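Note that this complex is displayed minus one protein chain, with the remaining chains in position.
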Amino acid sequence: MALIEARGLTKEFRIFRRREGVLGAFKDLFHRNYRTLKAVDGIDFIVEKGEMVGYIGANGAGKSTTIKMLTGILVPTAGTMQVNGYVPYRDREVYTRGIGVVFGQRSQLWWDIAVIESFKLLRRIYDVSIDDFNWRLKRFNDILELDKLLYLPVRKLSLGQRMRCDLAAALIHNPAILFLDEPTIGLDVLAKSRIRDFLKEINREYRTTVILTTHDLGDIEALCPRVAIIDKGKMLYDGSVESLYSHWGQDKLEDIVKRIYQGHRPGSVKGVKKGGVGLA
Amino acid sequence: MVEERLLFRQRAARYFVILKSYMAQYLKTKMAYRTDFFVQVFSDVLQQAVNLIFILVVFSKVPEIKGWTRDEVLFIYGFFLVPFGIYSGFFNHLFDVPEKYVLQGEFDRILIRPINAWYQVVVETMKPELMVDIVIGIVIMVYSGRAMNLSPVWWDLPLALALIFGATLIYAGVYTALASLGFWTEGNIGLMPMVYNLSQYGRFPMTIYRGPVKFILTWILPFAFVGFYPAALLMHRYEFTGYALLTPAVGIICFTVAYRIWTAGIRRYRGTGS
Partner (left out) sequence: MHEGNSLKPAPQTHFMNRLLLYLELVRMEFVNNLAYRASYFTGIFNYSIQIGAYFFLWDAVYSGQRVIGGLNKEEMLTYVIVAWVVRSFYFSNLDRRVGTDIRDGKIALELIRPYSYQMVKFARAFGEAIFRMIFFALPAGIFIYLIRPFGLPPGWHNTLVFLISLLGSFVIYAQVSMLAGFVVFFTKSPSGVYKAKRVVMDLFSGLLLPISFYPDWAVKVIKLFPFQTVSYMPNLIYLGKISGAAAFNVIGLQWFWIAVLALFSALFWEFAVKHVVIQGG
């Protein structure tokens, strides 16, 4: 069994459409207009241990919803999934011990206290032994150069510094899978490359599986041999970055992705459309 | 069975350790803003002082209110402050759930951590310094108890603990239920302050209320059980003993129902079965 195995994963939302004006608000009191939105529509997603997969798509394509299902936050409308031996939404409290999550837009650290204090609290939350904790902290320190940051409150950190700390925080319990939702958003070139190096190192050293959503294709080029592309809730492509180039006959990833988002579909991609293609 | 019990014990120990860590964390945050911490505590004491002044001034004008003397009303108020202090310290900020957690999406962060979600929200939002009300309450109880020559008996203490336990669960229950509504309304609808003000009715003898108010405070939003009923029994006035003894049961029922609503709310947040 693969580490992540999701089949036919679907998520629908019911969206309540407000009517305009006072009269509309009044009507809404009695009868609401609902519209069903398929945010994720029957995708298959299989990932083996130690893989690094880039998960991309235009805004609103369904990336975040997929991540939220895989991390156990949302319950899928249909489909089956098993991750790290658990059903994420059902076994949430046990399952989440084995994963790390970083939301680029939102820090998990406590705003007003020194970073190290957040780490200590997370140690308790994830039940990490003091030896493991110290060892990992030292290791992260070596690569991310945290030591100057550890004693500052989060609000005093720059975005890049904060992200380095957030990454370390998400890995303090050595999770089998690391989910990253836009981890490089808003970072400068140097900060980005530092984060990429760290992820590579962690992946090599601990065989941590990494699932990463991003709008920066540089992240994909630097980190992910495999890329999955989602559009309007459907999986458009799931395979190696290399074969993506050969199918499209373009030499810049950005151009390929741009064309995909614009709705172009080359005939030759058909064969690789359905799940699990391009596994190592 | 044995295994389950062991598991439960492990879990309880773990949760206790987490509570301690959060407390330590909280203290460090507060020490970063020390003045503010003291201003907060000071304003809380001030609030209680005002409530106290109110009672004292009123009783400087009249000897009793519907058969309740100054010391008796003070005693009720003192008892009221004990569960109220626990509530202020731990459950008042369930208030944040609709806006901060549901609307702004902070609840995602709660769900990716391996701890019970309700527990996490409670320890994240607690303000333990507000438990200062407990101390004020006990001082008032001791003072007024002495003033009315109350002679303690052996069962006073265990009884008081059981009553405080029940009253605290009522607070926890009502506020959990209200917070849970946030999963549906996705934002505040202003019910919390309303219920808070209603809870303040529990500070005074139920005998002053007329119409359906007494019924509502006993059976719908049972704030008569967080102050008056148990306090009457503890000062050995036995007209309401039946009600007073119900306090723990009312608390347990209240919290159980509320927790069900909470879980239903989470199911909705995570999009189960829609």
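The letters A and B name the chains in turn, as written, and every chain counts its residues from 1.
In this section, a residue touches a chain if its C-beta (ideal position, glycine included) is under 8 Å from a C-beta of that chain, and two chains touch if they have at least 3 such contacts.
Treat the numbers as computed from the prediction; the structure is a model and nothing was measured.
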| item | value |
| --- | --- |
| Omitted chain's touching partners, listed by label | B |
| Among B:A13, B:V135, B:I189 or B:V257, residue touching the chain not depicted | B:I189 |
| Touching residue (missing chain; options B:F54, B:Y143, B:F215 or B:Y238) | B:F54 |
| Interface residues of subunit B (partner: the chain not displayed) | 33, 35-36, 39-44, 46-47, 50, 53-54, 57-58, 60-62, 64-66, 188-191, 193-194, 197-198, 200-201, 204, 207-210, 213 |
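In this section, only the chains that are shown with their structure count from here on.
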| item | value |
| --- | --- |
| CA centroid of subunit A to CA centroid of subunit B, Å | 40 |
| Of all residues in subunit A, those that touch subunit B in their complex | 11-14, 68, 71-75, 77, 89, 92-97, 99, 101, 103, 106, 108, 110, 112-114, 117, 120-121, 124-127, 153 |
| In the complex with subunit A, residue positions of subunit B that touch it | 14, 17-18, 21-22, 25, 28-29, 32-33, 105-106, 108-109, 111-116, 267, 270-274 |
